[in-house]
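See below for the structure under consideration.
A single protein chain has been omitted; all remaining protein chains appear in their positions.
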Amino acid sequence: MKLLQVQGMNKRFGGLKAVSDLHFDVDKGEIFGLIGPNGAGKSTTLNMIDGSLSMTGGKIFFKGHDISGLSPYKRAGLGIARVFQRDVLFDSFTVLENVLTGLHLNSNLGIKDALMPFSPGTRKKEQDLENKAMELLDFVRLSDRPGMMAVNLPHGDQRSLGLAIAMATNPDLYLLDEPLTGMNAEETSFMMETINKLRDNMGVTIVVVEHNMKAVIGLCDRAAVLDYGVKIAEGTPSEVTADERVIEAYLGTEQDVVSS
Amino acid sequence: MDSKRLLSIFGVLLLIVFSFAIAPFLGNPYWSSVLIMIVINILLTSSLRTIFILDEVSLGQVGFTLIGAYVSALVVMELGLSFWAGLILGGVASAFIAMAVGYPFMKLKGIYFSILTLMTTEILRLIAYSWKPVTGGQYGLTGIPSPNPLTLPGIGEINFSSMNNYYYLALTIVLVCLFIMYIIEKSHLSRKWIAIKDADNLALSVGINVMKYKVLNFTIACFFAGLAGGLFAHYQGLLSAGATGRFGVMTTLNLVIYMVIGGKSKFSGPIIGTIAIMLLMEFARPLDNLRPMLVGAVAIIFVLLLPEGIAGLPVRLKSIGKKYVSGVLR
Amino acid sequence: METSLSFVLQAIANGLAMGGLYILVALGLTLILSIMGILQLAHGEIYMIGAYLVYYLTSSLGISLYIAILISMGAMGLIGLVLERGIFRPCKGDFLSVITVAIALTLILRSYAVAQFGLFERTVPKLASGSLVFFGVAVPKDRFVAMLIAAAMSVALYLFLKMTRYGQAMFACAQNPEGARLRGINPDLISPMAMMIGCALAAAGGAIAGSIWMLTPTMGTLPLVKGLIIIVIGGMGSLSGAIVAGIFLGLMDGIIPVFFGPVVTSIAPLVIVVLILLVKPQGLFGHG
Partner (left out) sequence: MLFQVKNLVVRYEGAEILKGISLEMEEGEIITLIGNNGAGKTTALRAISGLKSPHSGEILFRGQRIDNLLPQDIVKRGISQVPEGRALFPHMSVSENIRISGFLRNDKQGIKEDLDRIYDSFPVLKERSAQRASTLSGGEQQMLAIAMALMARPTLLLLDEPSTGLSPKMVTEIGRVIYNIHKSGTSVLLVEQNANLALSLAQRGYAIETGKIVLSGFAGELKKSEHVKRAYLGQ
């Protein structure tokens, strides 16, 4: 079943075409890579899928519904979760509070609870949320320091926390923006393991944006390669990496700049 | 419940008792009127800080006070409703207008939001200043009645035309408002505001309707600003909207000073700051025209040396004390 | 017919003179905002103190008006330097701190003026006496002199910014502070310059206003509000935008009262600004 369908997506910034007529489908349960060199339009594409950027043209379908005009929070409600490229976290909060905030959609705290935060009913609801949050922290191996301020976490753990926040929305589709960037070998392998575990245990679908070819090969079932906002190849990682055009776009032309 | 929490609850109760007990000892209407203005301004400054939870500085709180003041006065004078209805309707009118303009307003951030709110408050003032048939124009409204006497079982009839009694009334209302604001501060609502302030894109991506919560924030803050206006109208008995008067630009700017000196990141900050600066203004009467200079100097000293304000002093002193102790021991 | 023409011509002259003053205030505001990122809410007070200094120099020391204006500009420039170093720079760009410090400065300067000069209205000598006659209508000469001074200073500022190394460095700092650092420009050197120029222009504006109208300790509020209106309409950081918006606003202020009441005159620009902020916050002439 097609979980996500991108049809004729376009984005213009002034005169610049950041994404041109992009088509691709993602099946349920797939890990799909969106790869390309810096500036190829990967993050722009991701921003249009999660709704933080509006499209100049095209349509996006999620679970068969047209979500093209919906705002990001509505898309989150439908089951799309975004994990940001840089360490975007709630800096004023502890690790636990970050995940609690992520549980917004799963909480049934209403205006009544806002006016009676100390009432037993509200307390109970919050306790339940806390338990849920701790489970998620367990999954990303952060349950040992729920009270730590999120900003004080090491880089790799901040990424894990970002993932836990996304998991808290209980999504069907994850959008991961360069999840491995800036990580050391140990953190990279843990993150890859976590992503695989997420898909295998929970049956979710994952779209990964990555410029690091090596990581993509190990992670994705299928991938599309972007160059200057145009899709130049799509297929299994081995198909994609063997493609002439991908090699040229990705690695630069083989001609020696010095001798030419 | 830990002892620290118990202690602070006890402290707050003590302060409340003190603020009730103080009025008769001061004894004269002048001090009662000072105290009334202090509690009204506490409410206003606290409403400013509600918006500051989103990291936005509203320079327009006084504009919404004006709405509350005029609406509250007019429904009592023209429609013959009670003080209580007037007070609530004033707050509601202010909140309603805030909600109506909230969506486009809350899209702006930083300097843009501050300038927008500053201009809005001037527009509201000028409308009040010129809309003669309704607001009395530059002559303003006069003869706004005091609240009707209240009969309480066991105490008897309380007449609010006395300054002292009006102070009790205002204090009670403001305390209730502060209690509600405190509760909101501790609730999931304020956690969402902080989340939006920290990273609105992440907040959106976990499904938080960012604009809804921002507009709600603005609406709540302006509701309390409107209530403050109603309290002011029925205390003063007359309203006018001249440029240098109560609803002028300087009033709105002073609130920022109260908040910063008191401590912008603590709930108690605006309360402490308003009391401290307004009392300072009273005790510095001999300085006469130079009093604002004193306040300005104090504000600059706080910004540069104690950015967390008076409410941040205990922590600051503790760290200084620790340094000193460790210095002595070493 | 004749009287209405005379009204309109005088209104235009008044409007252009006011526009000139607003421009002087707005140019400083926008320079300070774009280079230092500071919303200088006390800028109107600098304008006021600059005017009072001219009053003091002319009335107590008997210095001639034009010299006094120059001295006042220099003095306010120095004060700007002190303010930048002493109180604005330590705020390190924190928005609330900057606003608070500026408000505190407003309180201090205004209360100083009240204490020193009292609440009475004061006057300084006229920039010029007599009238010029256009189409049989007499328009006071001082309006023209005010316009000329404002125009000359705007042109001088423009030339300084466009043609000199330090002027260009100011633009560079405003557009890309880190890029400027990499090219060897030190923003810590450029910021006080912006503040000095801004304060000097405000002082000139205040002095001219004082010589056409009156001096009061609260005279700074109006030009501050007008200055904010101008930089919003013109786009924050845009000098040409500030000049166009300033002339536009001055004319509005001059002409509207002829046909409508003073309240419409005050409200109209505010409403325009609120609408611009809501629809196109970068201003009508702003970049991007």
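Brief remarks follow.
Going in written order, the chains are labelled A, B and C, and every chain counts its residues from 1.
As a convention for this text, a residue touches a chain if its C-beta (ideal position, glycine included) is under 8 Å from a C-beta of that chain, and two chains touch if they have at least 3 such contacts.
For clarity, every value in this text was computed on a predicted model and none was experimentally measured.
Every shown chain that the unseen chain touches in the whole complex is listed here: A, C.
Where chain A meets the omitted chain, the residues involved are 37-39, 151-152, 154-155, 178, 181-184, 211-214, 228, 241, 248-258, 260.
Against the chain not shown here, chain C presents residues 165, 168-169, 171-172, 175-176, 178-186, 287-288.
By our rule, only the chains that are shown with their structure count from here on.
Leaving out chain B, the touch network of the other chains consists of the groups A | C. Taking the mean of each chain's C-alpha atoms as its centre, the chain lying closest to the overall protein C-alpha centroid is B. Counting C-beta pairs in contact across B-C and across A-B gives the higher total for B-C.
Mean C-alpha positions place chain A and chain C at a centre distance of 50 Å. Taking the mean of the C-alpha atoms as each chain's centre, chain B and chain C sit 32 Å apart. Distance between chain A and chain B, defined via averaged C-alpha coordinates, is recorded as 42 Å.
Note for the complex: chain B touches chain A at residues 180, 183-184, 186-189, 191-192, 194-195, 197-199, 201-210.
Per the touch definition, chain A reaches chain B in the complex via residues 50-52, 71-73, 76-77, 81-82, 84, 88-93, 97, 100-105, 107, 109, 111, 113-118, 126, 165-166, 168-169. Interface residues of chain C, counted against chain B in their complex, comprise 33, 39, 41, 87, 90-91, 94-97, 99-101, 103-108, 110-112, 114-115, 218, 221, 225, 228-229, 232, 236, 261, 263, 266-267, 270-271, 273-274, 277-278, 281.
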